[in-house]
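My questions will all concern the structure given below.
Missing here is one protein chain; the remaining ones are kept as they sit in the complex.
Our next item is subunit A:
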Amino acid sequence: MKNALLKVLKNIEPDKEKSPLLHTVYDGFFTFAFTPNFTTKDGVHIRDGMDLKRQMVHVVLALQVLYLFGTYNIGHQHFVALGEYTGFLQGVHLKLIYGLIKIIPIFVVTHVVGLGIEFYYAYKKGHGIEEGFLVSGALIPLIMPPDIPLWILAVSVAFAVWIGKEAFGGTGMNILNIALLARVFVFFAYPTYISGDEVWIAGIEKAAEGGYFGQAYGAVYGFFDNIFASLGLATFGAGGSAVVDGYTGATPLAIASKEGWDAVTQTYTTGQMLWGTIPGSIGESSKPLIIVGALFLIITKIADWKIMVSMVFGAAVMALLLNAWGATEFMEVPWYYQFYMGSFLFAMAFMATDPVTASSTATGKWIYGFLIGFVGMIVRVLNPAYPEGWMLAILFMNVFAPLIDHYVLQANINRRAKRIKATMKSETPDAPAPATAPAQA
């Protein structure tokens, strides 16, 4: 089987000289199917089985449960807003298909744009296609609102990959987290699409005269309606109905920032917030599933647990300080409930731990994680415009990570110099003094 496939693939290999672009793409897919037959040259003769592809793919694996849940939750939130199928397991087929219709275009556009740029640069610079975008491409759909217009998504991915990564030299060279860069681009360039109350639930629009209503279902839904009808299942119908009374679509954070924790609990139960059946970005809401992913990354040693732990501490410390201050309703939210809301855990598990943009030294990682937690909580609670802080805090600390490392390294250099000095002093010259001949290089 393996040899037959290898033969087929080798037969269709394009000529490297005649069509370099094709060859680059071919090489990308070939190395995806087969680990190349390269052997070690000088230096070590055997190598660890781990390579960057494997590393990256394991992060993507850790995200799979979030994709499953996120897809379903898009549909679930949509129908809950309309007051239909309000139970989590009611209308499963409709919610799933609705979620898929939303998420597949987002996923495809992200990868077509991101990988396209990646392929082009690999061809241009004459190196293999690097796998950095595997993770970025899997993360970006999860941190976008489900109704993000695809052209905005395309522009933001292009910006992130182009300016954020390729301009700096490709995978491993970027200063800022690519996925967050894409999101922050949307955040500052098209703020109305990523803030406010209605954006976190798919297919809900604000009517001109006030109030919200569901969008009409398009042709794709009609196609599935035919299938469902023939199977005797419930169908989407025409859509366009008004939302349930009193519906706002506000996330727990948005409510908490205005009216405090008590108002939040009137709209959402803590169970809902924990399990993630609330509006929000596609993949950020389910806390237990994120923790599963985080534990997977820790056990496989792919993400650094130091950053995660110190980030929890940083956020907890700042939240406690804000509790003590207590000047606004939001500050008075009990500090442990801050972890129920927003995307803290997702940012901790998948964003802050990106090894390229995080601090590289062990001590640096403790400081880096702590400060993300600390600063992020400040931005979340004290920022009047937007009640979430992790994206900005992580990007902010990305910029500072080299500085943290610099001081950690400087401390190491000083410690080393001191130790050498100390051992030199303790020397007892009981043998003849060194000959005075100059050292020969």
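Definition applied: a contact is a pair of C-beta atoms (placed from the backbone, for glycine too) under 8 Å apart; a residue touches a chain by one contact, two chains touch by 3 or more; residues count from 1.
Here is the rule we use: contacts and distances are computed from a predicted model.
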Which of "Simple sugar transport system permease protein", "Na(+)-translocating NADH-quinone reductase subunit A", "PqqA peptide cyclase" or "Cation acetate symporter" matches, in UniProt, the chain that is not displayed: "Na(+)-translocating NADH-quinone reductase subunit A"
Hidden partner chain, touching residue among A:150, A:207, A:327 or A:417: A:417
Which residue of A:149, A:191, A:240 or A:288 touches the chain not shown here: A:288
Hidden partner chain, touching residue among A:157, A:255 or A:358: A:358
In subunit A, positions touching the absent partner: 2, 5-6, 31-55, 57-58, 128, 130, 132, 169-173, 269-271, 274-275, 287-288, 291, 295, 298-302, 304-306, 308-309, 312, 316, 334, 336-337, 355-356, 358-362, 365, 405, 409, 412-413, 415-417, 419-420, 423-424, 427, 429-435, 437-441
